[in-house]
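Of the protein chains in this complex, one is absent; all others appear in place.
Here is chain A:
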Amino acid sequence: MTCLHLLLTLVFAVSLGTPVEIQRPRGVPLTKKQFYEESKPFTCLDGSRTIPFDRVNDDYCDCKDGSDEPGTAACPNGSFHCTNAGYRPMFIPSSRINDGICGKMTLHLDISPQQCSMHGMVLHLKFFLCTDCCDTTDEYNSGAKCENTCKELGRKEREVLQKMAEITKEGFLLKQQLIEEAKKGQQEKQSKVTDMQENKKQLDEKVEALRTVKETAEQPEKEAKERHLKAWEEQKAAIRLEKDKAKMAETFLELDDNADGFVSVSELQSHAELDPDADGTLTEIEAQGLMGGAEQVDTSTFESVWPKIKDKYHSESQAEEPAPVETPPDEVKEPVVDNDSEPYPEDDISEEEDEDDEDEDDYHEDDDKAQPTIKTPEKTHEDEEAMPPYDADTQALIDAAQKARDDFEEAEKALREMDDQIRNIEKELSFDFGPDAEFTYLYSQCYELTTSEYIYRLCPFNRVSQKPKYGGSETNLGTWGSWSGPENNKYLLMKYEQGTGCWQGPNRSTTVKLTCGKETVVTSTSEPSRCEYLMEFTTPAVCQEPANIDPSPHDHVEL
């Protein structure tokens, strides 16, 4: 093994039965052949030093860049070129030379961006066999018995490429339709919005006009109602005064035990409840105090005593009866705007993911204006005499105002609905549906995949969820976050975030990987990491225009 350094190797690139003999050191690509000339000393490709040519591929690393050992594993940073006739030429790290591992025919289709960097591929596909050479030239001295699998690999690759090309072609056609539709739809929506905005202007004006009408009608209504109320208040006050006077007279008579027409200190003292310092006894001095210093008072003087005692006084005839509760007149309820209870309109969907808080706030403001006459508060005070009905004139004013309010409210509601519609369309229009709006058709759609345990549901631009197949509640695996593909094409991955929280962990999230396909369908789901889901989704919308690429081997691989 110390002398496995075959300086030069005949590389037979057996390509479809046409033998081509090109002499060059093992592991050197044709494009670099000119740097390896047997007759001259070799200069490392980085120019760092020059060595005798017999040190090329002598299984000892002389060049820092590894260029003197293209065909051995001596340099840690070297690379080995294999022709792979029948498939495609490639470079492998030189550490894979003679490591006893054969190039296995593993064909992989993958759209992930990093991967094996040497074959950036068509259709975002990756064919990798970048770990070993299928032509076995990397295992020339390891004892591994490898089979040349290039032809078969090439065949398979062509098959797959062809199939993919077909899919891509059809998919791309579908995509064009999608783009067309999306454009049309977008235009329609745009013009609809424009129309609606025009209509909205009119509505706005109408609402304003009706508001003026309403306000104009409400002013006389208000005045008439106030008049009516005031009259009633005065009436009530007069009645109350009468009652008080009667009560005072009655009390005087009650107190005047000896019926001498005077209430004396001692007569008053019999009513302990009038005790001002609440020590249980009404002393003479206290009683005298209540009577303004007099020993006795007559009916007229009693008028000044009465206010001091009337609240406490217990009538002797109905000692157990609690004093009637006075209701302040201003508690009388009027049909007024109720600011505290603010019922939602029936159709207000209570969404949990309130993406549009602003909308709701708008609703609230609208409610205030829309609410005034919906409910007529009931009068609950039983003791209170009912307010007399409005007179005909006042009632006429009220009816007129009510009609104005109804008209206004109706117009305002229409305006609000139109606002909603405009907002919804604008929201839709604001989504990034791809450079050509090709993802538009996914909006407000949902796609399901049923696995052995769960039903997964992807509603693009909205949310991803998971529901147990045999009953149980739905779990949110994330709501629409953003496109998160690689820089060169962010539309290859969708990110859904902030799903239901995981115990002791993050909120669930889902990455949706989009691949080109004729159908729009969820093809697989997995949970590579706890609570981080991966969903694969095919759609024509990511199908790229089939370039005129010949899927057969090509030899221009750059390093």
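Assorted remarks:
Just so it is clear, contacts are C-beta pairs under 8 Å (C-beta built on N, C-alpha and C of every residue); 3 or more make two chains touch, one makes a residue touch a chain; residues count from 1.
The rule is short, and it goes like this: contacts and distances are computed from a predicted model.
Per its UniProt record, the hidden chain corresponds to "Neutral alpha-glucosidase AB" from the list "Centromere protein M", "Sodium/hydrogen exchanger", "AP-1 complex subunit gamma" or "Neutral alpha-glucosidase AB".
The hidden chain makes contact, of the residues A:393, A:426, A:527 or A:545, with A:527. With the whole complex as reference, residues 1-2, 58-60, 73-74, 76, 93, 95-96, 99-102, 104, 108, 114-116, 128, 130-131, 142, 452, 502-506, 508, 526-532 of chain A touch the missing chain.
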